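Of the protein chains in this complex, one is absent; all others appear in place.
Chain naming follows the written order as A and B, and within any one chain the residues start at number 1.
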Amino acid sequence: MTEFLQLAFQGFSLGCTYALIGLGFVVIFRASNVLNFAQGAMLLVGAYLISWLAVDVGVPFLVAVLVAASLLTLGGAGFQAVVLRRVTGQPPFVIAMITIGAGIALVAGVEAIWGPEQRLLGDPWGSSSFQVGGVTIGWVKLWGIVVTAVAVAGYFAFDRYTRSGLAIRAIAGDEEATLSVGVPVRRMHAITWGLAGALATLGGLFLAGFPGAPQPTLGDAALRAFPAIVLGGLTSPVGAVIGGVVIGIVEVMTSGYAPDWTGANFYAVAPYIVMIAVLLVRPYGLLGRAPAERL
Amino acid sequence: MSSSKSLSTAAVLVATLSLAACGTGDATTADSGGGSAPASGGIKGGPGIDVAAKTIRIGDISALSGPVAVLGEPLSAGRRAYFKQLNASGGIDGWKIKLTTKDSGYQPQQHVQQYTAVSKEIAILNSLGSPTTKAIQAQIDRDKLVTFPASFDSIWGADPQMAPIGTPYSYDLANLLDYYVASVSKKPKIGLIYANDEYGADGRRGYDAAQESLGFEDVGQLSYKTGDTDFTGQVQKLKSAGAEGVVLVTTPSATGPIVGTAASLGFTPQWLLQGPAFLEQLITKDGSSGAKATPVAAALKGALVTSFAAPWGAKDVDGMADMIAAHDKYTPDQPPSIYYTVAYAQGKVQAELLRKAIAAGDLSRAGLLTAKENLGEVDLDGLTSNPTFTPEGGPPSTKSLITQIDPGVEGFLKPLEPAHGSKAADGLEIPES
């Protein structure tokens, strides 16, 4: 039982990180129909910026996180404003390809600046943990869950109660109509990219936290979040969060309990099998919606 | 119209190919090709050899970008430093070494391309990695090129062109388990976590051989995939099974999270690390002594490691002072790494091989191969275990350097036994590839 609870906690914690990553995908996709393949590279950059600021520059950790998140927010919005704005209206996979190119350059850029070795994150939690009924709770995992909860709540508050949030929801509904009533659609697109940058920083922070470390392959975890966003539906922020948590738990549970006949490392594909099964039943995910189609 | 045109072009092409010849033949290998005919001083030249200028070109296809650059960079730097130091001290009987380094990013396709780019102008090749070197193995055999794989897969012992140094993974692991089982009072329960690739598979061969020979209780063999971020499942399984010793045939990016996860779950078995599972950066920020410790450093203390090279800076190792001098002079920016030492030691073996070939007056590829096969034991001054090269091939060394992680010492590895052998390792056979 302790073993089960331990795995459930670890899965939930991993799932929260997937939720942060997934939300970053959905925020952009909902507003502009762009699947941002550079999300993984962005969280890599976020983790390295935090590490650089906290360890090499020596600023307090919280400051490092805030500065890194701000830089990525600006970077994300800037990339949208300078690069993607020029290809508005192009087919979605051309834009997706541009984000792939940007991701390739970013990952190599991190290697060029900081080298291929793993680094210290510079976080105050390290390996410290406490026990609850035999289950070990790592402080960094707990903070990951808390910060995810705050970030998700913050996002939903933004979405529901601010003008920008309303505008973005309107764009998600019908971009042309929103444009015609005077909403600055382009600025809204830039805002979604900024939000994705901030979310990526937080995702990177907790991926690189103990027992992990900032290293160049960190961004690959974003691929593991794909099943999460698809499970929930590409257009549904709630779906991304639920999907993230579910996939995290599925992954850790199968790594603990998958029978031998499923082959070595079945847990790495289990999320994809769940995803394909869900999509075949509900083609737009559990909570996504089909785009209206005119004849 | 258009289709018929193109079709006829294609047809003409086929016709030319098939009419002009009935098939392929063996390429006449111009063995002494590469320009210089046998000349000055009676030395027979070959590809990569400039007899007039007395230079020998050595190739190095490494991984300097991508995920394996963390190993490729110290390897290439150690090699570079060795040859610069050698040239500065007069070379080999006046012959100077030139080094051509290429980057494959650890991708087999790029490796093949880089190989075709350098193969005709080098005398000896260094090739990083198992899958990458296997992709060029057929061409290496055809080109009769003596190749030093930077990979400790035991299959290399079966190919006469290959000059592996170091103890193969499977032998290392068998020796490590032998050492551990002998050091505890009763037969321990042991588990294994391994990377699901050829490195992990070779480690498993050693684990199974040791289990058969030593009779410890095997409580589980669990694998992981590159890119995994959470290892709780594997660690939890071994914890529940009551493992007293856990073998890691992993890469450092997994070693850290596995040991860290176990420590936070209150699971502290005797860790047994296969050489590549260890990296100095697991202990401190930049791998140098005295730098800030990593969060897993404390949990790694006391782990047994089969290091394939002497710990960085070890005082009682004869060859260490020369190497550190070369490092500080030629590659001061390269962080300490046992991979650097391995490459530096490989450089020594290559210099010995060339010395023998020069003495025999034959630097052609055939001459170099003969020199390699008759090299015998090469003394590496304790940097790595001494390799032995014979015409029969086989593993260059079957003994292992057993060390223990101690964050307090230089290089973080405290040598326990310099050349530990075991019955389990002796019983291993080189697998057919």
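Here is the rule we go by: a contact is a pair of C-beta atoms (placed from the backbone, for glycine too) under 8 Å apart; a residue touches a chain by one contact, two chains touch by 3 or more.
Note that contacts and distances are computed from a predicted model.
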### Query
What protein name does the UniProt record of the undisplayed chain give, "Dihydroorotate dehydrogenase", "Ger(X)C family spore germination protein", "Allophanate hydrolase subunit 1" or "Branched-chain amino acid ABC transporter permease"?
"Branched-chain amino acid ABC transporter permease"
## Note on the structure
Answer key for B:Ser76, B:Gln221, B:Ser253 or B:Ser307 versus the chain not shown reads B:Ser76
### Task
Touching the absent chain in the whole complex: find that residue among A:Pro60, A:Gly134, A:Gly173 or A:Gly263.
A:Gly263
### Query
Tell me, which residues in chain A touch the chain that this view leaves out?
29, 35, 83, 86-87, 90-94, 96-98, 100-109, 111-112, 223, 226-227, 230, 234, 263-266, 268-269, 272-273, 275-276, 279-280, 283-285, 293, 295
### Query
For chain B, which residues touch the unseen chain?
1-3, 5-7, 9-10, 13-14, 16-17, 20-27, 29, 60, 62, 64-66, 69, 73, 76-77, 80, 99-103, 105, 108-110, 112-114, 116-120, 130-131, 134-135, 137-139, 142, 196-198, 200-201, 226, 331, 333, 433
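To be clear about the criterion, only the chains that are shown with their structure count from here on.
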### Query
How many Å are there between the centre of chain A and the centre of chain B, using C-alpha atoms for each centre?
37
### Query
What does chain B use to touch chain A in their complex?
65, 67, 69-70, 73, 196, 223-234, 236-237, 240, 252-253, 256-261, 263-266, 279, 281, 285-287, 292, 294-296, 298-299, 335
### Query
Which residues, counting only chain A, touch chain B once they are in their complex?
3, 6-7, 10-11, 14, 55, 108, 111, 115-120, 126-127, 129, 131, 136, 138, 207, 210-213, 215-217, 220-221, 223-224, 251-257, 264-265, 267-268
